[in-house]
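As you look at this complex, bear in mind that one protein chain is not there, while each of the others sits in place.
== chain A ==
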Amino acid sequence: MFNSSMILAILPEILLLLLGLLILILDIVLKGKDGRNLGWVAAGGLLFILVLNVFLAKPTMPTDVFGGMIRYDMLGYVFKMLFIFGAMLTSLFMMDSEKLGNRGESYILLLVATIGMNLMASATDLIMLYLAIETTSIPMYILAGFMRDDKKSTEAGLKYLLFGAMASTVMLYGFSLIFGFTGTTALGAISGFSLPLALGVIVLILVGIAFKISLAPFHFWAPDVYEGAPTPITGFLSTASKAAGFAVLMRLFIGLFPPASAYAPSWTLIMAVLATITMTVGNVVALSQSNIKRMLAYSSIAHAGYALVGVVSLSELGVGSVTFYLIAYVLTNLAAFGIIAAFSKVTGSEKISDFAGMSRRNSGLALAMLVAFLSLTGMPPFGGFVAKVFVFAAAVKADMVWLAIVGILNSIVGLYYYLTVLKVVYLHRMEGENEEAHPIPLSRPYAIALSVLSAGILLIGIIFGPWFNIASSAAAGLF
């Protein structure tokens, strides 16, 4: 029957849908004028949804609702709040993005994608899960190719669509095998695979998810799409969308093949190998990039690898630390892409060498960049440090010291290219120009969003206890 927990379980999604409708109506009423202000509406609305849900919709007991389609638990809740937060800042970044910020559709697409992610994080039925993934992906395909006149953006959209469709077909095939052999699509009821079948299913599903979270060797789309898509969208794609993929990965795999089962060793091994390849490929290729968006694309591939280390350790600490890692990563990478959006809006360039003299052109923006990049590197007192320590700690605890060592070697490579960018920002000068004559003005949405993110990165990095509590309570539901 219908009860209050059913409403609470999808309260964020209901509100997101209402917000989307509101923007749609406003867009029609305004007839395309003052479209930029819709960004304020979207961001304000998302903030309201976030606050409301933090106070109202926090689950106490995990409950299956809607006939077992979705589960109302802490894991879903934490990720939902993270997505809404990410969408809120993304809509601020979108406001001053050319051709994106003054169109109502772009905000609506963002909201729909967020609804899809929310459902991804809480789906416990294969069909529901598939629908949620598509609900997320389709708006993202459009957003990636939103700038129709821009060749790169169109290419990004099309590429993302083709690769994405391919990956989800493969994953769907994996789902169909599960259904065929066990007769059910409900996550909790699936059981009794033979080992070879399980392996087949694992590989097929993994292809779909690995595409979403851009694990090597399924990462080829990422650099092109990240580079071509409008920068705020890239930020969203690389953070919230990736986090949603991880939520699915953890729920699905730990649900289907729990740690105690006979399948666990094989899939953790597969993932450990994937994590190793992903970290290494991401970091090593990032070294040679001259376009900052491509560099961050490879860096975000590498970060998926670090986070996967936590999943592999297959423990409550591991999942908790992945969740914590993703929280820190979402803040950090959103900030990084936001800064790039702000910078390239003024300069029209995304080349790393054009960041020369940035600290003299806008010292605040440079400071934000320092914070974001050091957090990506994993330096205290920023969020990235604690996150990395926890993930590696989980690996050491699971007796996978070698994986932690691989991770550490990789962070050293990472340190090198992040520092190289900071060096350009702080040390190099613009050639033959006086930097003071070329300031980089920050519009209000950028200033607000970047301050919030920088403060958040510091907050998570210093007072990490409460955040880790939240992350581990999300993990607890899975075990």
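As a working rule, a residue touches a chain if its C-beta (ideal position, glycine included) is under 8 Å from a C-beta of that chain, and two chains touch if they have at least 3 such contacts; residues count from 1.
Here is the rule we go by: contacts and distances are computed from a predicted model.
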{"item": "Candidate names \"Xanthine dehydrogenase family protein molybdopterin-binding subunit\", \"Lipoprotein\", \"Dihydroxyacetone kinase subunit DhaK\" or \"NADH-quinone oxidoreductase subunit M\"; UniProt protein name, chain not shown", "value": "\"NADH-quinone oxidoreductase subunit M\""}
{"item": "Option touching the unshown chain, where A:9, A:100, A:326 or A:379 are the choices", "value": "A:379"}
{"item": "Residue touching the undisplayed chain, where the options are A:26, A:393 or A:448", "value": "A:393"}
{"item": "Sole contact to the chain not displayed, among A:41, A:199, A:415 or A:459", "value": "A:415"}
{"item": "Interface with the undisplayed chain - residues on chain A", "value": "363, 374, 379-381, 385, 389, 392-393, 396-397, 401, 404-405, 408, 411-412, 415-416, 419, 422-423, 426-427, 464-465, 468-469, 472"}
